[in-house]
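With one protein chain removed, the remaining protein chains of the complex are shown where they sit.
For chain A:
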Amino acid sequence: MSAEVEETLKRIQTHKGVIGTIVVNAEGNTTLITSTKVDYAGLLHQLTMKARSTVRDLDPQNDLTFLRIRSKKHEIMVAPDKEYLLIVIQNPSE
């Protein structure tokens, strides 16, 4: 893994409360995980596709940039792209 990528990801991971990060490719295969939660990848990939199609249906010139899901226990953040998907899970109340 190139040093730059590693450094950036590490910067994100060392924030307070971050439990894990996952990089997923466009088809839903997991590329890199730094937590034990493997099942997030497939499920969130589908949800992100749905959210993106919704945004584009409402306005074809618009596109999804960021998705945040807040649950009782933690917050899941997803940033979609053409080929990849970066997922970060954070526990905000700590």
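Annotations for the structure displayed:
The rule is short, and it goes like this: a contact is a pair of C-beta atoms (placed from the backbone, for glycine too) under 8 Å apart; a residue touches a chain by one contact, two chains touch by 3 or more; residues count from 1.
FYI, contacts and distances are computed from a predicted model.
This figure omits one chain of the complex; the name its UniProt record holds, of "Protein phosphatase 2, regulatory subunit A, beta a", "Dynein axonemal intermediate chain 3", "Trifunctional enzyme subunit alpha, mitochondrial" or "tRNA-guanine(15) transglycosylase-like domain-containing protein", is "Dynein axonemal intermediate chain 3". Residues touching the missing chain, restricted to chain A, are 1-2, 4-5, 8-9, 11-12, 15-18, 23, 25, 27-32, 38-39, 41-42, 65-66, 68, 70, 75, 77, 79, 81, 83-84, 86, 88, 90, 92-93 (touch as defined at the top).
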